[in-house]
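These notes are about the structure you will find just below.
Missing here: one protein chain of the complex. Every other protein chain is in place.
Our next item is chain A:
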Amino acid sequence: MNLVENRTTLRLTYCALGIGLLIALFPIALLVLNSLKPAAQIVQNPLALPEVLRWDNFTRAWADARFGATMLNSAILTATTIVLVCSTASLTAYVLARRKVKSWKIITFYLLGTTTAPIQLFLFPLYFGFARLGLINNTFAVALIYTAVYSPFAVMLLRTYFLAVPRELEEAAIMDGASHWQVFSKVMLPIVSPGILTVALIIGLYSWNEFLIATTFLQGAERQTAVVAFFLLSGQYTSDWGEIMAAALIVTLPVVILFVLLQRRFIEGMAGGAVKG
């Protein structure tokens, strides 16, 4: 595309884009920089480079936020949610994309409607109901809530992948005597597997980072997620910001590394869900 003949325009554009870069990176740089500094030095100047690298911030953060246990909790919760969402949403997305049932339209609109339902609209009865059933501090119960909240998005995204599969493939498989289930599991699923991977990544990101539901339903120390453990650590009054930033980096780093490695999938998935519906 030849939008620009003019060098000055181009230079100005890059300047402006560079400012955007600074805005996005500045708080992240502060996070990384200060995770390596003692609290006293942060108070002096949060912008200064560390004089000595304080790796013990990380060992203290690891111990105080019990990341050994809480990161494992987060990982189990995230993995359970991914499995539940991917398995249930791919079934639904297939049926809705191929209009296999008469009421496909109503169901699609219903699911679209629930993507916009405020959490507060179902949180309170759900909490007191789960409390009565003894499901507070239950990782699987929270994974079910995440599945309910995230699967409409997953269905809408996977639907676009199923729509892209040529109908002839399905018809050929049926001609060869494949059952409905075989058509779905042996023909369709392998073709849309890139879509399922994208959904898994995005749902994984959401569940790992989720705060409101995790802090409400997993209050007990033994089931806490890493994000909630970080929140509690950072909320104490004797704030050692070096340790807090180290804890922040521990929780964030796995997500950021995965994001940078697989950025195209993340961006296409999140943007695709919004642009295409």
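We adopt the following convention: a residue touches a chain if its C-beta (ideal position, glycine included) is under 8 Å from a C-beta of that chain, and two chains touch if they have at least 3 such contacts; residues count from 1.
Heads up, the rule we're going with is that contacts and distances are computed from a predicted model.
Protein name for the hidden chain, per its UniProt entry and selected from "Regulatory protein YycH-like domain-containing protein", "Metallo-oxidoreductase", "Cation:proton antiporter" or "Sugar ABC transporter permease": "Sugar ABC transporter permease".
Considering A:53, A:72 or A:119, the position touching the chain not shown turns out to be A:119 (whole complex). Within the complete assembly, A:270 is the residue of A:165, A:187 or A:270 that touches the hidden chain.
If you put the missing chain back, the residues of chain A touching it would be 1-4, 9-10, 13-14, 16-17, 20-21, 23-25, 27-28, 30-31, 34, 39, 42-43, 45-47, 84, 87-89, 91-92, 94-95, 100-101, 105, 107-109, 111-114, 116-129, 131, 144-145, 147-149, 151-152, 155, 180, 184, 205, 208-209, 211-212, 216, 227-228, 230-231, 234, 239, 241, 244-245, 248, 251-252, 255-256, 259-260, 263, 266-267, 270-272, 274-277.
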